[in-house]
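Some notes on the structure that comes next.
In this view, the complex is presented without one of its protein chains, the others remaining in place.
Showing chain A:
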């Protein structure tokens, strides 16, 4: 996808802390984050090419997952073009589509994966990090011989290609569109406020995703906790996903607020402390009341961080949760 942006060379960046916050988010968070994800997925692909046993691939898969958690909350622009974010991170998988689609592929030994173009036509449920997690960790997919090896190579190649495309599009057009929001000819961001709103929305929805999905899904209800719904429980890293995504969101909040936002900082610190010290790697403890309460306390702290950012950082940026999204109808 091309981001047609016409802007004047040498145009002064608008003065003020807000524009600086957008610049800082791009330079300190977004571009390095996508570069790291692109590097990590390239390494994962290379490893799979060299040795396609699960034991060999797992460390690099974890590295790619770590890198994704640094950028997975940026649900706009190149990551969302061509449905990439959904194909990279098909979770939550409410209907078990990933396991079913992978099993079908393996039974059929479908040659569609012989080419990158073919792999890109697979159901999004059978692509990306979470499909790879199943192949690498679930006993159901333990030994699939030559086809299983080809599938791992195809999926890691596909993932690395998507990561490279996202990085390339950010480097060659999209970052400039965001930096020069509101300039004549910029048809991606029509105003500077849109740039701030887009990043702020990514921050808020990233926190909601942690509270509602990463923590909320395994919590289920008090009567019926659902630990098997935890993200990445097969790889034993549900808690780690929460820690790393909170860290990334905290970094984004810091970048956006270059004047002091002490209450937001404190709320993030508290949530990150709770996440770090939880000692419940796959949220298995949600099945007993005490363990569930600890996860619930963390969930509340994440929601507090969202509310605090909304109250303190939002006004500093001149944006809000949204005229329509905040007021049901």
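Note that in this section a residue touches a chain if its C-beta (ideal position, glycine included) is under 8 Å from a C-beta of that chain, and two chains touch if they have at least 3 such contacts; residues count from 1.
Criterion: contacts and distances are computed from a predicted model.
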- request: Match the chain absent from this complex view to the correct UniProt protein name in "MoxR protein", "Branched-chain amino acid ABC transporter permease", "Twin-arginine translocation pathway signal" or "Dicarboxylate transport domain-containing protein".
  value: "Twin-arginine translocation pathway signal"
Statement: From A:75, A:234 or A:247, the answer for touching the chain not displayed is A:75
Query: Of A:29, A:62, A:157 or A:198, which sits in contact with the chain we cannot see?
result: A:198
- request: Looking beyond the chains shown, say which of A:23, A:39, A:66 or A:93 touches the absent one.
  value: A:93
- request: Kindly note down the residues of chain A that lie in touch with the hidden chain.
  value: 75-77, 80, 83, 85-86, 89-95, 97, 124-125, 182, 187-188, 190-191, 193-194, 197-198, 201, 205, 208-209, 212-213, 216-217, 219-221, 226, 229, 322-325, 328-329
